[in-house]
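See below for the structure under consideration.
All protein chains but one are shown at their positions in the complex.
Read from first to last, the chains carry the letters A, B and C; within each, the first residue is number 1.
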Amino acid sequence: MAAVGRTTWVIAEGWIPPSGIEGSRALESHETACMLNAGDAEAHVCITLYFANRDPVGPYRLTIAPRRTLHLRFNDLRDPAPVPRGTDYASVIESDVPIVVQHTRLDSRDPAIALLSTVAFPAV
Amino acid sequence: MAAVGRTTWVIAEGWIPPSGIEGSRALESHETACMLNAGDAEAHVCITLYFANRDPVGPYRLTIAPRRTLHLRFNDLRDPAPVPRGTDYASVIESDVPIVVQHTRLDSRDPAIALLSTVAFPAV
Amino acid sequence: MAAVGRTTWVIAEGWIPPSGIEGSRALESHETACMLNAGDAEAHVCITLYFANRDPVGPYRLTIAPRRTLHLRFNDLRDPAPVPRGTDYASVIESDVPIVVQHTRLDSRDPAIALLSTVAFPAV
Partner (left out) sequence: MAAVGRTTWVIAEGWIPPSGIEGSRALESHETACMLNAGDAEAHVCITLYFANRDPVGPYRLTIAPRRTLHLRFNDLRDPAPVPRGTDYASVIESDVPIVVQHTRLDSRDPAIALLSTVAFPAV
């Protein structure tokens, strides 16, 4: 399979609910960047986070093996800094090979869960 | 980082629920245009609102600083007029530099919350 | 404002929940095609519905005035035939001038409501 997708993706919405169901990774409030690297080469990915009132944070670096998907939780980012909860942010995701990115949030504050998802914006 | 995105975006869906959870900004019913200005220049943004049975209202003017995101609640628009609740509308968002726009609604009428989100339509 | 958008849009998902909250137009289960005609000319729109196991139905014809939005509920379509509930369908929306289309469903079977939305696919 040839590589499919684009090399720069934008998620303008970003907000990790500050609370929710506890004790279940599947049901805790989270945001995810679902990335597919359908090609035959490793994808080297850089994520930069943008905020409302302070300078961007990043790059967060990660690798996606060939022919693999990585559903990355923003909750799990640690280096260079964790993503603050209950805070507006946005992200730019850059890869050296084409990938596809889809954004999903599970909000379990209610505690009835709510979901949103959209393919990210393919900028380049 | 170079500017990414487009200069005209459209959100054809718009409807702020007329009720919902009270007393919590995070949980009250709202609609948001999440905008990212990843570039090095200020973004000067004009929003025009369209309705079913009356003339458009606008422009609403706002500025997004370089390398910042603005998650604008339509609920917060005041000038030239607030956005009526429980009323069908649509919006065109124009910027003098490229930005990315994503549309989100939180509906807390239930009171179990519901969410929707989509990247807006990049018209130009 | 110049016309913005495209002239052919596709919503591949379509399913009106067969039940839900009764007695409230705002809360009953429904699907909507939110359309914006931001231009200065009337938009003459034709909708064709596609099904899993029978021939397409249409055209449904409607007009959107200049500088107006129309949030059309598929539930409200009557001519040439109502949209069956609880039935998989898809729709192609064609206009003689550029418009923008966004698809939304409110599902109130639960009776906690659930929402989905996406910009439709701009085919032409």
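As a convention for this text, contacts are C-beta pairs under 8 Å (C-beta built on N, C-alpha and C of every residue); 3 or more make two chains touch, one makes a residue touch a chain.
It should be emphasised that the depicted structure is a prediction, and the values quoted were computed from it without experimental measurement.
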Of A:R54, A:R67 or A:R85, the one touching the omitted chain in the full complex: A:R67
Which residue of A:L77, A:V92 or A:A114 touches the chain not shown here: A:A114
Footprint left on chain C by the chain that the document does not show: 8, 10-15, 17-18, 48, 50-53, 55-56, 86, 88-90, 92, 103, 105, 107, 109-110, 112, 114-121, 123-124
On chain A, residues whose C-beta touches the chain left out of the figure: 1, 4-5, 26-27, 32, 34-36, 38, 67-71, 100-102, 104, 106, 110-119, 122
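Here is the rule we go by: only the chains that are shown with their structure count from here on.
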Homomeric contact chain B-chain C: same or different residue positions, threshold half: different
Whole-Å separation of chain centres (CA-atom averages), chain B against chain C: 21
Of all residues in chain A, the ones touching two or more other chains: 112, 114, 118
